[in-house]
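One chain of protein is taken out of this complex; the other chains stay put.
For subunit A:
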Amino acid sequence: MSSLFSSLKMMTKGAMRCVLITNHLKFFETIGNFQLLQVTVRDALNQAMDEELERDERVFLLGEEVAQYDGAYKVSRGLWKKYGDKRIIDTPISEMGFAGIAVGAAMAGLRPICEFMTFNFSMQAIDQVINSAAKTCYMSAGLQAVPIVFRGPNGASAGVAAQHSQCFAAWYGHCPGLKVVSPWNSEDARGLLKSAIRDDNPVVVLENELMYGVAFEVSEQGLSKDFTIPIGKAKVERPGNHVTLVSHSRMVGHCLDAAAVLAKEGIECEVINLRTIRPLDVETIEASVVKTNHLITVEGGWPQFGVGAEICARIMEGPAFNYLDAPVIRVTGVDIPMPYAKILEDNSTPQIKDIIFSVKKTLNM
């Protein structure tokens, strides 16, 4: 650490304002006048929860292994030590029970964060998420709010096979009364989770286990305690003219990688990070299609009735349809339960080459 500081002292450009982030500091670099910190998605989620727990005493976290184990994937590391039994609650293995308890607590005015160890286990509790949480504000004509967050890892991991690899974006994205977000990088994770916790409505936060350990640069603004990302707004991660790639979660990274390869051949992809599944930001996609005339959706989940299918339908129903030079293409996970063997698993979700292939197909190359 001391050598790092001395080397930084030697940098002269701009004013240096130090931003201390507890013990999750990796390293920081100055680029011009801007401070950028490398933060993993895991730490971003951890910081977001820490800050919201501190900000509002009604916020608490419950789930399996969230307290004394520091979280099955260490996302809640250190929180129990800091906030104690009252605010960080270890539950028995009772998804339906504790999800219902969380919803009841939200109805009484607390602001619970209910963690599912993975969203596969949320199927045990899905009635509480949909029938008790999502529908209640409407059924009560606005008398009863349910300010709850359901979060946890979603979609494929590595080698965990069929029962632990399902993507629930389409299932939860189907239901009115729910908001569904799917962060990709650390800034997404921080901003969306904070927004979710501050939202007075049920929000499903679909994280990704393979992304937890990945570090991203986060700006100082992105590290501030009140940094939130609006739910329902997509982000153009990379501008381009020839084709629009729309994706969410881990696949955004794949799209950017594919775009980098294609750029060498002179094909400029515009990459859109949905950030929110429901409500879907169709306007951003439409504006892009008007510019590029070609659209490809990329998701990890299954094709039938999925996120890509919805985007296709919405584009067809809107003004952007007339700007399409080719049908919308969906790049999705293979329509099978997830296999175990590495070679099979690797070929069950979209790879960068699949995206490149689809781009060239739609551009007739």
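The rule we apply is simple: a contact is a pair of C-beta atoms (placed from the backbone, for glycine too) under 8 Å apart; a residue touches a chain by one contact, two chains touch by 3 or more; residues count from 1.
As a convention for this text, contacts and distances are computed from a predicted model.
Asker: So which of "Transcription initiation factor TFIID subunit 5", "50S ribosomal protein L13, chloroplastic", "cysteine desulfurase" or "Pyruvate dehydrogenase E1 component subunit alpha" is the UniProt name of the chain that got left out?
Answerer: So, among "Transcription initiation factor TFIID subunit 5", "50S ribosomal protein L13, chloroplastic", "cysteine desulfurase" or "Pyruvate dehydrogenase E1 component subunit alpha", the name matching the hidden chain's UniProt entry is "Pyruvate dehydrogenase E1 component subunit alpha".
Asker: Can you work out which residue in A:Leu53, A:Ala102, A:Val204 or A:Val246 touches the chain that's missing from view?
Answerer: A:Ala102
Asker: Which listed residue, A:Asp127, A:Glu265, A:Asp325 or A:Asp346, touches the chain dropped from view?
Answerer: Candidates A:Asp127, A:Glu265, A:Asp325 or A:Asp346; residue touching the omitted chain: A:Asp127.
Asker: Of the residues A:Gln68, A:Ser94 or A:Gln163, I need the one that contacts the missing chain.
Answerer: Of these options, the touching residue for the absent chain is A:Ser94.
Asker: Given the full complex, what residues of subunit A touch the hidden partner chain?
Answerer: The missing chain touches subunit A at positions 60, 86, 89, 91-92, 94, 96-110, 127-128, 131-132, 136-147, 176-177, 179, 200-201, 279, 317-318.
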